[in-house]
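The other protein chains are all here in position, but one chain of the complex has been omitted.
Chain IDs A and B follow the sequence of writing; residue 1 opens each chain.
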Amino acid sequence: MNSKNWPLFEVFIRSKNGLSHKHVGSLHAADPAMALENARDVYCRRNEGVSIWVVPSDHITASDPGDAEELYEPARDKIYRHPTFYTIPDEIGHM
Amino acid sequence: MGDNGLILGQRLAEWCGHGPILEQDIALTNISLDLIGQARLWLSLAGQIEGQGRDEDKLAYFRDANEFRHLNLCEQPNGHWGTTILRQFLFDAFHLPLLEQISKFDDPQLASIAQKCVKEVRYHLRWSSEWAVRLGDGTEESHEKMQQALADVWPFAGEAILANAFDLELAEINPAYNIQMVNKAWWSTVNDVFNQANLEVPAANWAPQKGREGIHTERLGFILAEMQFLPRAYPDAQW
Partner (left out) sequence: MEQADLQRLFDSKIEQEIRIEPKDWMPEAYRKTNLRQISQHAHSEVVGMLPEANWITRAPSLRRKVALLAKVQDEAGHGLYLYSAAETLGTSRDEMMDDLNSGKAKYSSIFNYPTLNWADIGAIGWLVDGAAITNQVALCRTSYGPYARAMVRICKEESFHQRQGYEIMMSMAFGTPQQKQMAQDALNRWWWPALMMFGPNDSESTHSQQSLDWKIKRVSNDDLRQEFVDKSIPQVEYLGLTLPDPDLKWNEERGHYDFGSIDWEEFYRVVSGNGPCNKERLQARNKAHNEGAWVREAAMAFAEKRQTNVA
């Protein structure tokens, strides 16, 4: 039998309200509804979550590691975006 | 209630390691764990009410077949994945409305166990309904397999929804208990799901099953022989 394989989904779980969803892994499912239940059955067996997102893996667009220099390095010398760049006298206290 | 969970949970546990895909192997094991967990609560309570010092294990391991009170549906063999799904669905569709009623009983112990079980069983019913629909309305092959499997398990469902001694006992504990409501809910779920699944609802040609009275099918002896052999062979041992 030459069955078509179930597609891959990425699973994101919110461990408790107030925190954002975090990538925990992936799994196979025939459709998104099943993916959600599989995520519950596979990744939430130990009280890991209160909310689940599943996304078909092929719907994720990822940056190319080869572009790392142009994407991330230009941010490195913009030190004026960080609070420590500015001098405030000690007697002013925390600002 | 405890025997239903124990025997069906035991059957489902046979699937562990042999499911059609890892994700579903895990899903079915979750249901098995829920049911055996529920069985432990019911059996412990039963032992406590009896007051003869029998705990969950004494009741699970040291009763003979004719002392078990589960529905004969629960002990039927796993068959293929579709058979397991349909057996589960027919049971869940009964289990949920029954638990919903018990969860409203005045008896706090019965009610609190039932309230815990309701949450688990709601998911079981959702899962088994979806699989029934998926396979009933999947491929031609899966449809045929499901219709065939339905013919195998369907006759055992009658025992769940026809009034019997069990229902009289429940009505004694709580006069508000109503088997007709369980029956109605069951038919409504079954009709709805089979309609979506494109499965033909068989006629109500129930086999005369009396599991509730301790008269089981030949299957149970083998289940118990396997399940009970260690504690029976070494009755003095602690495990």
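One rule holds for everything that comes next: a residue touches a chain if its C-beta (ideal position, glycine included) is under 8 Å from a C-beta of that chain, and two chains touch if they have at least 3 such contacts.
If you're wondering where the values come from, they're calculated on a predicted model, not measured in any experiment.
Remark: the omitted chain is touched by one listed residue; of B:His70, B:Arg87 or B:Arg134 this is B:Arg134.
For chain B, the residues in touch with the chain missing from this view are 6, 10, 13-14, 16-26, 29-30, 32-33, 36-37, 39-40, 43, 56-57, 60-61, 80-82, 133-135, 137-139, 141-142, 145, 226-227, 229-231, 234, 236-239. Listed here are the chain A residues that touch the chain not shown: 1, 3-6, 8, 24-28, 30-31, 34, 42, 45-46, 62, 64-66.
Simple rule for what comes next: only the chains that are shown with their structure count from here on.
Against chain B, the residues of chain A that register as touching in their complex are 6, 27-30, 33-34, 37-38, 41-42, 45.
Chain B meets chain A in the complex at residues 21, 23-24, 26-27, 30, 126-127, 130, 134.
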